[in-house]
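Here you go, one structure.
A protein chain is absent from this complex, but the other protein chains hold their places.
Our next item is chain A:
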Amino acid sequence: MYLKSAYEIRDKYLRKDMLPTIFCPGCGIGSVLQFTLRAIDDLKLNQDEIVWVSGIGCSSRVPGFVNFDGLHTTHGRALAFATGIKLANPNLKIIAFMGDGDAAAIGGNHLIHAIRRNLDVTVILINNFTYGMTGGQVAPTALKGLRGTTAPYGQFENPFDIAQLAVSAGANYVARWTVFNYLQGINSIKKALQKEGFTLVEFLSPCPISFGRRNRMKTAPELIRWYQKITVPLAKAKKMKPEELEGKIVIGEFVDRDRPGLVREYQEYIKRAKKMMGWEQ
């Protein structure tokens, strides 16, 4: 893949009047934003037919910085708003940019139901194990023992594996990478954007300020080294015993299938309704 310069991508897609971003130095959100814009650029998608949707959190501020139609909604509800946008105008392609707390805690119910319906949306999920915007409380993705301001002695609950949850709920495409896996990441987003139905690409993303500081990893490089240590590629994980996988996070492409998306299902439903009422043959 030919990589355009970051400046070119920035000038083409960011709103200059909204810069600088609110993101802290070393934050991974900017990298994932860049991956997403590169994927859009590579696919030559029409900027005017894409709507970015988000909830609340640092990750959710992304739609404000990109020069697209965007809806920055309430905490956790992005996918419910997206359902209305997509069904009201199926020509629009929807990217939901969400945090792990946003998607899996307050938004958990909307997430599983959007997946169940196979809502046509691409979710780009920033997993930083924490609530960045509110200053480092534990997120439902936090591995046991990780610290947050609301679990100062280390998380005692079990974490959610959002990617696995998405696979089980019926998503068409699910992948997980760290921000370090940029080529795989961009390729996954490209795949996701081209598919019908629900697609999700999760990124383990460094949050040195709210998360790292509290877990003895003050800088992005330290966090990335930790991600490298705790992640296991899917192929390798398949050969490992459950005990060996304890505390590890599997990365890779988990599912790639083509179940019909919600828009197509609803269009068929309209035809069925008209036929049943004798309005159409």
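We adopt the following convention: a residue touches a chain if its C-beta (ideal position, glycine included) is under 8 Å from a C-beta of that chain, and two chains touch if they have at least 3 such contacts; residues count from 1.
Please note the rule applied: contacts and distances are computed from a predicted model.
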**Which of "SirA family protein", "2-oxoglutarate synthase subunit KorA", "L-lactate dehydrogenase complex protein LldG" or "CRISPR-associated protein, Cas5t family" matches, in UniProt, the chain that is not displayed** = "2-oxoglutarate synthase subunit KorA"
**Request:** Determine which one of A:Cys58, A:Ala80, A:Leu146 or A:Ile224 touches the chain that has been left out.
**Result:** A:Ala80
**Prompt:** Which residue from A:Gly64, A:Gly154, A:Gly170 or A:Pro260 sits in contact with the chain not drawn here?
**Reply:** A:Gly64
**Where the missing chain touches chain A, by residue** = 15, 17-18, 47-49, 51, 53, 63-64, 67-74, 77, 80-89, 91-92, 109-110, 113, 266, 269-270, 272-274, 277, 279
